[in-house]
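The complex appears here minus one protein chain, its other protein chains still in place.
To keep things simple, chains are lettered A, B and C as they appear, and every chain counts its residues starting from 1.
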Amino acid sequence: MATKPMRIRAAAKDGVTEVKALIAHEMETGQRKDANGAVIPAWFITELSVSHNGKVVLASEFGTAVSKNPYLAFKFKGGATGDKVAVSWKDNKGESRTDEVAIG
Amino acid sequence: MNNQRRSVLKTGSGAALLSMLAAAGLIKPGMALAEWNKAAFDAKSMADTLKALGISQPADSKDVQITGPDIAENGAVVPVGVTSAIPGTTMMAILIDKNPNALAASFTLPEGTEANVQTRVKMGQTSNVYALVKAGDKYYTATKEIKVTLGGCGG
Amino acid sequence: MKKISTLAVLLLALPSAWAAGEDTYAEFKAMMDRSFKTTGIAPKHRMYQLDFQKACSQEEQPAKAEIARIEAEQMKTIRYPADGKYFGDWKQGEKIALSGRGLTWTDKTPHDNGGGCYNCHQMSRHEVSYGTIGPSLLEYATVRGTNEESIKYTWGKIYNAKAFNACSNMPRNGDAEILTEQQMKHLMAFLFDPASPVNKK
Partner (left out) sequence: MENPQKKLACLLAVLAVSAPLGAQTSDKLMEGINEYREALADGNPSELVAAEGEELWKLKRGPKNATLEKCDLGLGPGVIKGASAQMPRFFKDTGKVQDLETRLMTCMETLQGIDPKEVVNARWLKGEKEKMAALVAYIVTESNGHKVKVDLNNPAMKKMYDMGKLAFYYRTGPMDFSCATCHGDQGKRIRMQELPDLRTHEGAIAGWGSWPAYRVSNGQFWTMQHRLNDCYRQQRTAEPIYGSDVTIALSVYLAGKANGGKVVTPGIKR
């Protein structure tokens, strides 16, 4: 299954950039059962990183307890309008995706 | 956790995402991004999680805060955040005591990133939620009880 | 432009009942008929109204005489327990009161329906998630008393609430076969038993 685009917002103010990201992912726990009683296998993002002009500003590891369609918000020093902020993730099935946005 | 992270990096393994990012021109080789810590995320209890992370006896700290609502209407999506006022904070994690696996997420903060991260987690039931923070080579915690009126079981 | 204003005047001049006049109602029935289908255990004929349902399908309550007629008719449907025993197990009753399960097209069987009591009523102090469409039933036995009249009234109200209030929001649990006689006995115990959370201070 193809990965879906995420939504990233990055806004610079007073020398600080605020990043808000919504990532499309099922984040299946592996503890739920389908209608026939079969366990739905775990499927979740394990690693996610955010970079600013190529430099990592946040590296994270997720477990299955992160909600479906994960949300992340944080701030880093620096960043100017037009700079690139990229979010990359990898899941336990080996799928990955990177999306990029310009700081507004 | 960071100890393990470093050792993984030193041995140069586990760089799948790293190489992907490098290929995308997003990061330069040698950046701190490591293999997912399976032992820590698979641990059931708080105590086992701390053990898997190689941490003993983190100290409660008023300078660490876990934010979130007192009551979550639905356990499937609970907004939580961790903030730390301790200088030199390099790692923050969210742990949920009563979840099947306590560790929900961990964040490594490079220099220049504020020690304040917001996300959303699943909670199976009312539980204490812990912030675990690393500053220097010491660990600190803060806790907050979040009540769940509905488990993360859909409706 | 002139055409439109003439039409507007015409519409205004028509009697107010026109909006739900006979032609409109026939059209409405036809619309309902083509808009629904049978799915699972919910057959299409569920859309065909009983007389009292139709009488209660208006913005305003029906006329007094109509209300009295409906209540008298519904009263006749009530069946009191043949063995004269009104009370089952309050613990079972609590489960029935909490469950809102049953009778939808996604339910698999017509059995094991819940009473859905907490959807609309406050019933105990330890359950804070309760609805407010119906009155609070806290300390029911104390408030209502435990004499025979109160017991029979309560049975009747559970069995067919329309016998006491023609257009009540409360389902006819017995008459419409939502709950079994045994389930209603459990609910009675939940309401009246001194050990039941309903009657705990």
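As a convention for this text, contacts are C-beta pairs under 8 Å (C-beta built on N, C-alpha and C of every residue); 3 or more make two chains touch, one makes a residue touch a chain.
All values derive from a computational prediction rather than experimental measurement.
The chain not displayed here makes contact, within the full complex, with A, B, C.
Of the listed positions B:A72, B:L109 or B:A135, the one in contact with the omitted chain in the full complex is B:A72. Annotation for chain C: contacts to the undisplayed chain at residues 8, 19-20, 24-25, 27-28, 31-32, 34-39, 42-49, 53-54, 56-59, 98-101, 103-107, 114, 116, 118-120, 125-133, 162, 169, 171-172, 176-178.
By the touch rule set out above, chain A reaches the unshown chain at residues 4-7, 20, 22-24, 67-69, 71, 73. For chain B, the residues in touch with the chain missing from this view are 68-79, 120, 125-126, 147-151, 153-155.
In this text, only the chains that are shown with their structure count from here on.
In terms of their C-alpha centroids, the spacing between chain B and chain C amounts to 50 Å.
Those residues of chain A lying in contact with chain B across their complex are 16, 27, 29, 31, 46-47, 49, 51, 54-68, 70-78, 86, 88, 90, 92, 94, 96, 98.
Put simply, chain B touches chain A in their complex at residues 16-17, 20-21, 24-28, 31-34, 36-37, 41, 76-79, 81, 96, 99-101, 103-110, 112-114, 116-123.
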